[in-house]
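One protein chain is absent from this view; the other protein chains keep their places.
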Amino acid sequence: MQVKETNEFKPKIVAFCCNWCSYAGADLAGTNRLQYPADVKIIRVPCSCRVNPMFILRAFQRGADGVILCGCHPGDCHYTTGNYYTRRRMTLLFSMLDYLGIEKERTRVEWVSAAEGAKFAATMNDFVATVTKLGENKRLEDLRCKAK
Amino acid sequence: MQSEMIKRAKELLASGEVARVVGWKAGEFDYDITPGVFTTAEELDSAFLYNDLCEANLSKYMIAQSRKEGKTLVFLKPCDTYSFSQLLKEHRILRENVYVIGVPCDGKVDVDTVKATGLTGICSMTSDGETVTVKTLYGDSTMSKADAMSERCINCKSKKHVVYDELLGEEGDVVADNHRFDMVEKIEAMTPDERFEFWRNELSRCIRCNACRNVCPACSCEKCVFDNEQSGAFNKGASDSFEENMFHIIRAFHVAGRCTDCGECSRVCPQNIPLHLLNRKFIKDINELYGEYQAGENADERAPLNTFTTEDVEPSIVYERGGKQ
Amino acid sequence: MQKIGVFVCHCGTNIAATVDVKAVAEALKGEPGVVFSTDYQYMCSEAGQNLIKNSIKEYGLTGVVVCSCSPRMHEQTFRKAAQSAGINPYMVEIANIREQCSWIHKDIWSATEKAIILGKAAVAKVQLNAPLTAGESPVVKRALVIGGGIAGIQTALDIAEAGFEVDIVEKQPTIGGKMTQIDKTFPTLDCAACILTPKMVDCAQNEKIKIYSYSEVADVKGFVGNFTVKIKKKARYVDEDKCTGCGICTEKCPVKNVPNEFNMGMDNRRAIYIPFAQAVPKVATIDANYCNMLKNGKCGVCSKFCTVGAIDYKQQDTIVEEKYGAIVVATGFNPIKLDDFDEFAYSQSKDVITSLEFERLTNAAGPTSGTLLRPSDGKHPHTIVFVQCVGSRDTSGCGKTYCSKICCMYTAKHAMLTREKYPDTDVYVFYIDVRTPGKNFDEFYRRAVEEYGVHYIKGMVGKVVPRSDGTLMVQASDLLSNEQLHINADLVVLAAAIEPDKSARSLATMLTASMDTNDFFTEAHPKLRPVESPTAGIFLSGVCQGPKDIPETVSQASAAAAKVIGLLAKDKLTCNPCVAQANELMCNGCSSCEKVCPYGAITYSDKEFRMPDRTTAIRRVASVNEAVCQGCGACTVACPSGAMDLKGFSNSQIMAEVDAICK
Partner (left out) sequence: MFTLPVSKLNDLFAAVASTRKLYLPVDDEASGHAEYKVWHEGVTLSNALNTARSAKDFFFPQTENLVDFKMEGKTIEVIDTRTESEDFVVFGVRACDARSFDILDRVFLAEPVDSYYKNRREHGVIVTLACTRPEETCFCTVFGIDPTNPAGDVSGWIAGENLYLSANTEKGEAFLSSVSKLLAESDDEAVKAQQAEVKEILKKLPLGSLDLTPFKPENLLKLFDSKRWKDLSEACLGCGSCTFVCPTCQCYDIRDFDTGHGIKRYRCWDSCMYSDFTRMAHGNPRLTQVERFRQRFMHKLVYYPSNNEGIYSCVGCGRCLAKCPISMNIAKVIKALGEEA
């Protein structure tokens, strides 16, 4: 494998996707060959409500530059109510991060259904662009993890 | 009030209604009052104290005390009853083993606030409800009680007891027009850079002594995630700025919707970090986004993070709302 | 430490064209725990599966990572392969390097790099996987069908035919549903009643079928194989067992002015009534809103005339609790209310009617005994305008965005039948598109146009204005000739959109079944599992899942029945082992988890514990009913101490994935 040297900033993006809607939406994006940057890596969770704020902070600690959480549209949760809890939890968490002066644009919640492959790809393209613009995560970084 | 309290405590001990009394014990300098357990009339006479300097919230002690043999009498100030009620709601206190006597409070005098005025060598501090007399190694002085109270008492949210078996003194009311969110608003109005600077400056002083957590009535976990090697959040020292942020964000999140805003965290912080401003941010957000909610006030109401409405705002509101850019 | 085998799939060129699969296999060799790593053309093929099985045996693998297509595609395949080779199926993790990598990236370098990271995340996760054993739960061999229309009837009959007991809950006094109100069915034009009523009678007579008419589902608890349902039998003030359906009471009742819902309110019935002659059960029902005896205690006529003493004014609603292994939702539809479509003057003129009202006007059992007469003056209409897509395919916000699917065909039917019976009538049909994709459908429509001379005009009606002479001025545009048209009509028939019955939403909440934004129940998979709800044990039949005509409804009803029969034929069900688990030593007993659990799977009990300080304490701790828990994980985040964790997606597993990705 050839190694490509590049100095341009490539953000690390963690995307938590619920198994029933958004993960399937991501699969659909793939089936339709809709491109989005390879910087996005998906972690499959049963429901967006499985995502603990600790996971999000952990991602930032370990070097993520952006974290996005995708779930079923409110009302369509496979488990009926999961994403409603997600909505409250993440609203409060993001607001707190903002309060601490941490760039709020590094975190996002999007509702992507299993049918919205195009939305998934568009969301990821937009999120990667936003985070790239912000640059490296400095405010929630852990220097111990950054040093190679 | 103190003599009335001792009288009732003795009566209840004598009648066998209660086996012990949780209250406040006198210290060396009037201001260094320790929560204590009394089991005899003699102990009550020699050390029991209630005055304008009894700051500690005794509610959390009832988790352990209510599991002891026999009933425990506890004296609770209005704001302590909110913590107590929240703990009841979470099944942490066995209500049937506690006898609650509500005692009035019109704000407590705080030694750190007095010290901040520049006084040193404080050997004695007394309050008559209006004026605080301070005796120091370097001379005596007086100040108005209002100047000697901490911020949490100045912005008192309620003088009403939400739970009690018996009340001593006069019952007060919820204080609707407090200004407890002023500082939160001030921080919200800063630019993100200023906010980051502000909190870095505060949180970087954290020495991870866990005083805030251990005093907090909402932090009553059998095993805290930060003490649990398996939790993935374990950490002992504030080894990195990230850990400082992580600890305080997660702690605030875990008590969000459960924190009654008793202010003990900020009171006990040896580094004077205004930790209550994190909790109040959540309280303010909850009030604004999901409707007014006071933890501990209502025993039946669902905690805001354990409920939802289908019309809740989207997390993206943070992008629009949030603070100044 | 696990002994992990990594298998990288080429998927022909699907993966291999954009991901250097050999490099991925090579890179993952160095990961902690990996003892074997290879690549192969098609991992899902028999040879590929054998490769996994043989490697498990050869290298003593305890964990398997397959870098391949989406786990939604082949997770089951690889789990089964691993299981057959003797390791726990839940020791398999899939790294999705096709849908989420090779198919979306063009650059080999970055796609390969990403595939390696995804592989590392899967390896990191499988390191922490634990063997999971699925529990078993028994199956109650009885089904519940909610809704007694043609969908529910067909499903019930088919289930009963297979030998299982089945109950139908119908909120109306009779089963039969909307089809009872229809005169003839397209495209064969046979009489709806003639094909429906025998099935209704079959239901009544089948000893495996129990009908709860005039009843509603009040509560649903439990889970697949083991639902407990409370059925509310509404008081009908008539003893069902005694009533013979003779109908004397319905003739003697002095209250004569009750709008008859069977005829869309176009005539009246009595306060005690049997909806129609072929009702099943054929039992009278007292309408408490109109009955004088129930309202003010003065009357009692029906009771006097009832020879069997079936009238019981003191009857109360009763709750029946039954256990079921499967539930079929067949709640059907209603035409939308046309209040928001004032331009068609529906509320202003009696002669602007809906298609279902038209249906009653042409039915022999209808208010006009089958003679087409104008509701306003009882005269023969000579010009009839049919308006299609009223509230369907509507993006204005007033109606529904979807196509109601049945209107094109029934309108063609109405137009054709009108022209056949009343050749002196001019019939206009305004349409956006005419959609006829069904067996013999297009032929049927062409007959209407070509043989019966119905005027089909592409265009929408802009306005219907009632005029003083009793006619209706229809203003419309002909999009093909680009003309404005003014038609003086005697009758205007609106093809109102159909929507799911209003009761469906609250039912969905009780069933924890998901719905789309239009309140149609969501199917587990739009193509592959079209008659199942994503919630296990809940099946869908008829229009509650989406608009469909009678043949489609009946085929879906039978399909749902087949699925139910498949379920009831089992004695035991295997549960999803990826469920929540409470660590009792860390549990605070605070009830947060219980509050957010949508299934009521968490209960609390006081247990005695040996504490770290070696004292004994009684503590309130949570426990999870593994058969009820569906594994969403809401509880795990509500739990501040982390005592609640999710098997298969544990905190440490997810964090290991995070770490691997962010490295």
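Per-chain numbering from 1; labels A, B and C assigned in written order.
Everything below uses one rule, namely that a contact is a pair of C-beta atoms (placed from the backbone, for glycine too) under 8 Å apart; a residue touches a chain by one contact, two chains touch by 3 or more.
Worth saying up front: this structure is predicted, and the values here are computed from it rather than measured.
Novice: Quick one: which shown chains sit in contact with the chain that's not drawn?
Specialist: Across the whole assembly, the hidden chain touches A, B, C.
Novice: Among B:Ala14, B:Ala116 or B:Ala146, which one is in touch with the chain left out?
Specialist: B:Ala116
Novice: Please pick, from B:Val18, B:Ala56, B:Val132 or B:Ala233, the residue that touches the omitted chain in the full complex.
Specialist: B:Ala56
Novice: Per the definition of touch given earlier, which of B:Glu151, B:Glu202 or B:Asp261 contacts the omitted chain?
Specialist: B:Glu202
Novice: If the hidden chain were put back, which of B:Glu11, B:Asp32 or B:Glu171 would touch it?
Specialist: B:Asp32
Novice: Touching the absent chain: which residues on chain C qualify?
Specialist: Spelled out for chain C, the touching residues are 30, 32, 612-614, 659, 662-663.
Novice: So that we can see where the missing chain sits, which residues of chain A does it touch?
Specialist: Residues 62-63, 142, 144-145, 147-148 of chain A touch the chain absent from view.
Novice: Over the whole complex, note the residues of chain B touching the chain we left out.
Specialist: These residues of chain B touch the chain that is not shown: 27-29, 31-37, 56, 61, 112, 116, 120-123, 136-138, 201-202, 205, 207-211, 213-215, 227, 236-239, 264, 267-268, 270-273.
In this text, only the chains that are shown with their structure count from here on.
Novice: By the contact definition above, name the pair with the higher C-beta contact count: A-B or B-C.
Specialist: By the number of C-beta pairs in contact, the winner is A-B.
Novice: Using mean C-alpha positions as chain centres, tell me how far chain A is from chain C in Å, no decimals.
Specialist: Each chain reduced to its C-alpha mean, chain A and chain C end up 32 Å apart.
Novice: Could you give the separation in Å between the centres of chain A and chain B, each centre being the mean of its C-alpha atoms?
Specialist: Their C-alpha centroids are separated by 36 Å.
Novice: Please work out the Cα centroid separation of chain B and chain C, and write it as a whole number of Å.
Specialist: Computed value for the inter-centroid distance: 51 Å.
Novice: Return the residues of chain C touching two or more other chains; collapse runs of consecutive numbers into ranges.
Specialist: Residues 596, 638, 651, 655 of chain C touch two or more partner chains.
Novice: For chain A, jot down the residues that touch at least 2 other chains.
Specialist: Within chain A, the residues that touch at least two other chains are 53-54, 58, 75, 81, 85, 89.
Novice: Give every residue of chain C touching chain B within the complex, in rising order.
Specialist: Going through chain C, the ones touching chain B are 585-592, 595-596, 604, 617, 619-620, 638, 640-643, 651-652, 655.
Novice: Which residues of chain B touch chain C in their complex?
Specialist: Residues 67, 90-92, 220-225, 228, 230-233, 254-255, 302-303, 305-307.
Novice: Looking at the complex, which residues from chain A come into contact with chain B?
Specialist: Going by the criterion above, the answer is residues 53-54, 57-58, 60-61, 74-75, 81, 84-85, 87-105, 107-109, 139-144.
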